[in-house]
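Structure in structure tokens, see below.
The complex is shown incomplete by one protein chain, all other protein chains being positioned as in the whole.
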Amino acid sequence: MSADHLAVEVTGLDVTFATDGGAVHAVRGIDLDVREREVLAIVGESGSGKTVTARTLLGLLPETATASGAVVVSGTDVVALRGERLRAFRGSGAAMIFQEPMTALNPVFPVGWQIAEGIRSHEKISKRAARRRAVDMLRKVGIPDPERRANDYPHQFSGGQKQRIVIAQALALGPRVLVADEPTTALDVTVQAEILDLLRQVRDEFGTAIVLITHNMGVVADLADRVCVMYRGEIVETAPVEELFRAPQAEYTRALLAAVPRLEIADRALRGGEDEAPVVRARALEIVYPGRFGAAGFRAVSGVDLEIRPGEVLGLVGESGSGKSTIGRAIAGLTTVTGGSLDVLGVEMNGVRERQLRPHRSGLGFVFQDPASSFNPLLTVGACVAEPLIVQGEARTVAEAEERVVDLLEAVRLPADFARRYPHELSGGQRQRASLARALTLEPRLVVADEPTSALDVSVQATVLGLFQDLQERFGFACLFITHDLAVVDLLAHRVAVLHGGRIVEQGATAQVLGAPTDPYTRRLIDALPVPDPVLQAERRAARRP
Amino acid sequence: MADIALAAETPTAPPTKTTTRGGTTLWRYVLIRFLLIFPTIFILVTTVFLMMRVTGDPITAALGGQLTPAQLAERIEAAGYNRPLIVQYAEYLGGIATGDFGTTIDGQPVTEVLVRYGGATLELAIYALLVAFAVGIPLGMLAAWLRDTWGDAALRVFAILCYATPVFFAGLLLKLVFSVWLGILPSSGRASPRAELQLGRVEGATGIYTIDALRTGNPALIADVLQHAILPGIALGLLTAGVFLRLVRTNVIGTLATPYVDAARSRGVSEFRLVRTHAYRPALIPIITVIGLQIAMLLGGAVLTETTFEWMGLGYQLSEFLKARDFVAVQGIVALLAVIVALTNFIVDIIAAFIDPRVRY
Amino acid sequence: AGDPGGSAGSGNDIIVGTTDTVTHLDPAGSYDNGSLTLQTQVFPYLVNTAPNSTDVVPDLAETAEFTGPSEYTVTLPEGLTWANGNDLTSSDVKFTFDRQLAIADPNGPSSLLFNLESVEAPDEQTVVFHLISENDQTFPFVLTSFPGAIVDEESFSADAVTSDDDIVAANAFGGPYSISDYTFNELVELVPNENYSGLVAPAANDSVLLNYYAESSNLKLAVEDGTVDVAYRSLSPSDVEDLSGNDALTVHDGPGGEIRYIVFNFDTQPYGAATDEADADAALAVRQAVASLLDREALSSQVYDGTYTPLYSYVPEGFAGATEPLKEMYGDGAGGPSAEAAAEALDAAGVETPVELSLQYSPDHYGPNSADEYALIEQQLEADGLFDVTLAGTEWVQYSDDRVADVYPAYQLGWFPDYSDADNYLTPFFLTENFLVNHYEDAEVNDLILQQASTPDAAEREALIGEIQQRVAEDLSTVPYLQGAQVAVAASDVSGVVLDASFKLRMASLTR
Partner (left out) sequence: MASATILDRIPLVRTARQAVGLQRGMLVAGLVLTGAFVLTALCAPLIAPFGYAQLADDAGTFPPRTAPGGEHIWGTTIAGYDVFSRVVWGAQTALVVIVVSVMMSLFLGVLLGAWSGYLGGWVDRVLVVVCDAVYAFPSLLLAIVSAIIISGGQSSLFGGIMATAISITVVFIPQYFRVVRAETVRIKQEAYVEAARVVGASTWRIMMRHVLRNATRSLPLIFTLNASEAILTIAGLGFLGFGIEPSAAAEWGYDLNRAVEDVTAGRWWTAVFPGLAIVLVVLGITLVGESLNDLADPRLRTRRRRLARKGSPK
């Protein structure tokens, strides 16, 4: 293959960061190439060097980094590039799309201006012409009414639209290579599907080579032509996408693929116990957040009917902002119920007072999304786990509760001496396990878990989910499991409720809801979910297209 | 002021969820923000009123010992200070609402004092702000640009020195150098005696000498007025300049670290432009907010500056009234300051709202 | 500052800078030097002390003399007018004094007219003052001072203090100058009043600009850089010292009437009449000890750089009848301090040492040097272990309140004369009814004071004054220690600066 068909050619790239704690060797002598019109996906666990590699392609490394090797992008060696020539290269040689579209746009300038600015940094054209090009670009990425919207500020667009604008910004300069660092991680699945389509379209229409960084194997399966697996700064495997999924060579790749949850639609409906009183029963539940200064409040949840029986895991899914957390928090008494009825462990939550609630707290556990922030940084893990005991009067001091704490830590498979560590001295997965231990301290009958694994890597997520499943079976608590990942629900839940715009659109046994959805929204949600299998995903995509 | 700096040094949070709720528009925000002025003024005025009265009635405070008890009683009676405090308070509030701030011990209406000396203070504050802007903002950007180099360190120490040097000490040193040693600038006053006489005779004088002098069109007069403004303007301005420098620096550095600056960089926008445009404008928002609070500091500094340079403004009068224990006058001036501070903060918030498209209530 | 618009008077315009302040332009509403300085320039006085003399001579008047033991008659020349054209006649004079007595403003000088019973204006040119006590030798002096400024009956209110703006608007001036521009306590422009005729020669300059400063250091810089031509009252001692080395400037000295003294409250001082251990002898011994311990030379040179001089009497040097009784009676007998003398006095009265003395001063009323002055006094009193002084400063407003309420056992005061006669240093202080309210009373002293005031014969009166000083020095109602000087600093090309015992700077004679 001749070099001019290669959009990117990386040989022996090595990146080291100088820090007080010694050198951090982030990327260790990797080789990589991307052809024109090709989507190369780079996958790997967090910290494996994906972002560093991507940034090297644009010469965006901080001053403390030293890069060696050759990085030829669009015929230019980037590593040696400095100053004005580097600036001229950025944008026209290669462009970048960032993970969080909302932070990648300057909040105080109109989007049209921001696109035009890039154009004017590279070409000597009039403001007006640049703006015309910007508007064109906005139209191409599917922003409706672009003439008018070009004058709007970033915050006036939805998340998906913002990502489109960011893509338009990158494309406006006609780069031969587009580097996309987790371009859809911050987006809902349905929006993600749209963006992936847009990227595919870009590749086809403009012939751009795309370097796609992601940890979502579904996305890989959907878009990539070839895949490059990174592990601790090295590339362990590069293969065309079908091949990789069919026959992963490297051990790490195999482990990674195995950890990816898949939608298999197993029937795990809970048998028996129909006659037992439900631990949670919501009737026409309504939650309104008060508005400021007499402005109308915001109705986050309306008319929700819901039941969780003892020992049952109810998966609550829905897009961002649909009200999932709100319901979970209401059950835990953290958000005030403003209408309807919500009965939790026999306590009516509508109009309940904290004092009445307190004695019933021991029946309830809560697992938070972000394990890092749910621990008081000043207390040891042991003290945190023991806190429920002390609060409920079952122990007076942390020392007194020690035995129980050790038991609990063992239950979540953490060594006993972790009790004396501080939260920041644990890894993310370990912290989430400690958080589970804390939720289980009082052997609650009900656990509310709000996206407990979304902050974790897939492989870590797999371990935590496995553990969760074990514990649930062992302790038999009922659970409201909130997630946006349908595959995770599929793995755990007995029943599923789908939330959309604060209302439950569909509810039923997991297999039934995921296997044969009746509601169009549920169907859309399932369709939009890319499956981590390129062949299957290609079929689904074909089917989705009208 | 420490806290001002802090508040503004808190990162400009990247715009998170921005929902335009319930049709809340900018105008609604303006209205709500406007209504908020009143409680602020009310509280300040009340605080001052109570503080001034805990010690007793203003007449005794000012004239006790100079008048016989009978004369005192008579004057207290005449001024109505023997009535219940709550009645006096209500009357005072009513007065303020109608623009009546009371009368000084020697019978001048406070409003007259305010009108007479307000212009001078305003003029000084404007000069100081000009100096602060001219010095603080470019140097702040420069420091951000030079971040973590010796140049940056030097600029930061300069900023702290500006803030650490009491206005009166700075004033003293400036006078020493420019008036005593070099003899090139006047040491006190707002104009030389003759010029002041001429300015007083300008038709419809505003009391703001620069304007009055410009209206006469007499270059010698304008030069005289400007010369007198230089040292006080610098002394007071540097104080604020230090704060601005720090603020601009931290905020520009803060915004330089945001992904959107990186994103712009990835599009090939030049480094200079990154600082000048992308980082500066968002950084300006917290700075503008702080300017509102700076007004308070500026007015406090004005008391010292005006005393040091005999700048016959409100700050100077205020310290005189304080020395004479003329609490009615103090109360009046302070109430006016409260109004000014509240109004500036209002205006500043509104400006910030216009600059920052995200600020909406 | 070489700007055409502003620098010191060009041609024959004189700029005078001062740190004084005016309280009221109206003579009925002010009793302070700042106001007097301005009033002297713009209002006429019937009589005045002639430049460089302490003799009272007719000013506006043609003649002025006692026409009976309690009758003082003044005749005015014909055809006098105010600057605004109104006629200036005897009825204006009668109006002036009647209104002073009627208004009796607490901040006004009407108390000086205590001996005036009534004023009569038999014809346009004649005024007869009827006095209460006979042969009042001080009355002519009173006419030269605060209440003596004659005002225009058509422009002033008969029963209230007239506002400055009204006076200026009415152009109701009759002195050597009238005011053409008036910004209260900031800037006043004086232009010669063509209708004036009197003791002072017509203005030698074209105009005088009075510029008010708050800080003496600023005034000092202004006179130094030529912004003002004359700095009059009050430069700080160190400023004066510094300026005296400047060739472009001339420092003018004149006799100073200002004195500083410590007042003892006879009731509350140690062993005072109202204390638990009341003992008149011991109390006197304490006062004597203080008088012996004060090192006036040190105070003068250390704190005031010699601009204040040691004072050993009640009547300061330069006034007819002044003696120095305290010099020999206390201390080392030659004006210096003496710890032995003090110890002896205390010992003799059986007073235990150290004596605890609480001493008060005002940090703001007599200039910033007061703090230093009293720090030094504290040190002098404590140096030999005879006293244990508790020093405290209290701001003037509070101070003037507390002092008459027996709050302070011993405290600082200063005095500036109302007119240049020795009586002004005795009557206010040592009569049984005095303004000190320090419970000092001595019938003999009281009588002697009344007697001297009505003794027409100069030599006889001086002897009486000497005796009073001696008597009070024995009782030590107060301990005087410093006497001030009058200082004006002027550009060397300015002439006509006259500082005399009238304590008035006559601006009409200033010229370049």
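By written order: A, B and C. Residues from 1 in each chain.
Following the convention adopted for this analysis, a contact is a pair of C-beta atoms (placed from the backbone, for glycine too) under 8 Å apart; a residue touches a chain by one contact, two chains touch by 3 or more.
Here the structure is a predicted model, which means the values were calculated and not measured.
The chain that is not displayed touches the following shown chains in the complete assembly: A, B, C. When the whole complex is considered, the residue among C:118, C:379, C:432 or C:492 that touches the unshown chain is C:379. Listed residues B:32, B:79, B:322 or B:350: the one in touch with the omitted chain is B:322.
Across B:139, B:293 or B:328, the residue that sits in touch with the chain not pictured is B:293. Touch with the chain that is not drawn comes from one residue among C:101, C:298 or C:320, which is C:298. Per the touch definition above, the residue from C:395, C:441 or C:474 contacting the chain not shown is C:395. Touching the omitted chain from chain A are residues 17-21, 24, 26, 47, 62-64, 329, 332-334, 354, 357-359, 361-362, 364-366, 368-370, 373-379, 384, 387-388, 391-392, 422, 425, 427, 438, 441-442. Those residues of chain C that touch the chain absent from the view are 215-217, 220-221, 224, 236-239, 241-242, 298, 302-303, 305, 363-364, 368-369, 371-372, 374-376, 378-379, 383, 391-395, 397-399.
Although one chain is not shown, part of chain B still touches it, namely residues 1-3, 5-7, 9, 11, 39-41, 43-44, 47-48, 51-52, 54-55, 148-150, 152-153, 156-157, 160-161, 163-166, 168-169, 172-173, 175-176, 180, 187, 246, 250, 253-254, 257, 292-293, 296-297, 299-301, 303-304, 307, 318-319, 322-323, 325, 330, 334, 337-338, 341-342, 345.
Simple rule for what comes next: only the chains that are shown with their structure count from here on.
Chain A and chain B have CA centres that are 48 Å apart.
Within chain C, contacts with two or more other chains are made by no residue at all. Multi-chain contact residues of chain A (touching two or more other chains): none found. On the chain C side of its complex with chain B, the touching residues are 1, 3-7, 9, 13, 15, 23, 106-107, 181, 183, 186-187, 189, 209, 211, 213-215, 218, 221-222, 225, 227-228, 364, 395, 397-404. Within the complex formed with chain C, the residues of chain B that make contact are 61-68, 71, 106, 175, 179-180, 183-189, 191-198, 200-201, 218, 220-221, 223-224, 227, 307, 309-310, 312, 316, 320, 323-325. Contact residues on chain B toward chain A in their complex (touch as defined above): 14-16, 18-22, 24, 28, 32, 258-271, 273, 277-278, 281-282, 285, 355-358, 361.
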